[in-house]
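Complex shown without one protein chain; remaining protein chains in place.
As written, the chain order gives the labels A, B and C, with residue 1 at the start of each chain.
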Amino acid sequence: MRASGTLAPEWKVAQWFNTQQPLQLADLRGKVVVMHAFQMLCPGCVVHGLPQTQKIYNVFDANEVVVVGLHTVFEHHEVMTPQALEVFIHEYRYTFPIGVDQPDGQSGLPLTMRAYGMRGTPSLILIDHKGRLRKHSFGRDDDIQVGADIATLVSEAKAAPLAEAENASGGDGCDEDKCTA
Amino acid sequence: MRASGTLAPEWKVAQWFNTQQPLQLADLRGKVVVMHAFQMLCPGCVVHGLPQTQKIYNVFDANEVVVVGLHTVFEHHEVMTPQALEVFIHEYRYTFPIGVDQPDGQSGLPLTMRAYGMRGTPSLILIDHKGRLRKHSFGRDDDIQVGADIATLVSEAKAAPLAEAENASGGDGCDEDKCTA
Amino acid sequence: MRASGTLAPEWKVAQWFNTQQPLQLADLRGKVVVMHAFQMLCPGCVVHGLPQTQKIYNVFDANEVVVVGLHTVFEHHEVMTPQALEVFIHEYRYTFPIGVDQPDGQSGLPLTMRAYGMRGTPSLILIDHKGRLRKHSFGRDDDIQVGADIATLVSEAKAAPLAEAENASGGDGCDEDKCTA
Partner (left out) sequence: MRASGTLAPEWKVAQWFNTQQPLQLADLRGKVVVMHAFQMLCPGCVVHGLPQTQKIYNVFDANEVVVVGLHTVFEHHEVMTPQALEVFIHEYRYTFPIGVDQPDGQSGLPLTMRAYGMRGTPSLILIDHKGRLRKHSFGRDDDIQVGADIATLVSEAKAAPLAEAENASGGDGCDEDKCTA
């Protein structure tokens, strides 16, 4: 797991659902980013993580908080395909953008999962308006705590908005493979 | 939906999980049969129906009540494959026998679902020790009611056990109370 | 805790709510009796036991199953008064008959609680149609199991109804203070 405060690595997404155009983390400077990593056949994700993520998406202002689901398939790749994910999203009526974490081509950990050093699913990652990792948890999170964590980052963003140039730069220090704070 | 009291049609199962040998409804005369029809990507099944079925399996004596899950895929056949179902069963740790309802070969309703006239998933079907349909519900069932319904059929079975010959016959015809298939 | 199968002692109730006339256990031969012992300030009763009892009352046929709540105050007598209980019943909208277990006059265990040897609240007691104790549990009970237990006793009652004389006798073996099976 990457140290809190370091710059969050760009995600690598093979395919998106629930969004008309691909999302780039680098383009989201200035906003708080909530990333929920899940697998469609992970019971803890289905029962707790994904409903919580949908509530986060419903509660916060989309101009301040971007919510992204990431399908980080690290086992049973043959059945948790993008095609199956699409049906899953449809049947459960999730409305937030969901990306498919880029497979490594060898049925191992997908690329974003590996870059963030995630331990498994569900994982919750909060990224502040400057693109820095601020929370990375594995397992079940309390709703009140998560709501508070996100709001704290929103307040930071409002208190110290990025300068135009900083915003436009897309995040200093983070090249394709490795990021430094 | 078939009328209550009529003989329950034999199920047609393409493949079984959680049982070493195929189950035939006809072989189960003398026992109460609980059949839970579901789809692995049906939220109501995952959140309510399947956990309830697992509890039924845990609560009742296996010598008196046979619990069977039936994967009645009537939509999105391409992703709710037997291979995907196997992973689903493994990840959710279901331990009761689960069969794959025989596809019709044309991506329509599978054969058992059609024979029983099911409206969708989850559906719960109770069959008495003489092989007769006794309950057929669609949607969410109350735990207390379901527990009572099953126990009532168990009591019937104990009060009026089948004669040896009747048991061995495999049950078609259902004479005593005038059932017709 | 009294042995299962022995005759259930008559309850001693100081005051009734939700019934126009007092209920006597001896008058209920022929029916299954569900007795839920609780205290209005017992969290396990409020969160699990009482809602379960209300559901039992709603699910079963009143001609077959009599549901009774029993307020067995064994601590904090000064605040869990009948007057307070009345408000509690009103606010939580319980509709099944509830009796106040007769105090011993010394702030100890009330008389019915003592006669049944209850360990605390919530306690659930099932009495069959012949007036015999059949289940006595302490703590949280599973809905499916409880539904099944009650239905089993209902089936017994239907299979072997009491003779007229037996029904009218009010229960052999159980005098005012002690009961023998």
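Simple rule for what comes next: contacts are C-beta pairs under 8 Å (C-beta built on N, C-alpha and C of every residue); 3 or more make two chains touch, one makes a residue touch a chain.
Since we're looking at a predicted model, the values are computed, not measured.
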Check: shown chains touched by the absent chain are A, C
Selected from C:L7, C:L25, C:C42 or C:I56 as touching the chain missing from the view
C:C42
Absent-chain interface residues of chain A come out as 52, 55-56, 59-60, 142-152, 154-156, 159
Could you pull out which residues of chain C are in touch with the chain that's been left out?
41-43, 46-47, 76, 78-81, 83-84, 87-88, 91-92
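By definition in this document, only the chains that are shown with their structure count from here on.
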Using the contact definition from the top, classify how the chains connect: line, ring, star, complete or other.
line
So the chain most remote from chain A by C-alpha centre is C
For chain A versus chain C, what separation do you get between their C-alpha means, in angstrom?
53
Chain-centre distance (mean CA atoms) for chain A and chain B, in whole Å, is 40
Out of chain A, which residues touch more than one other chain, so two or more?
none
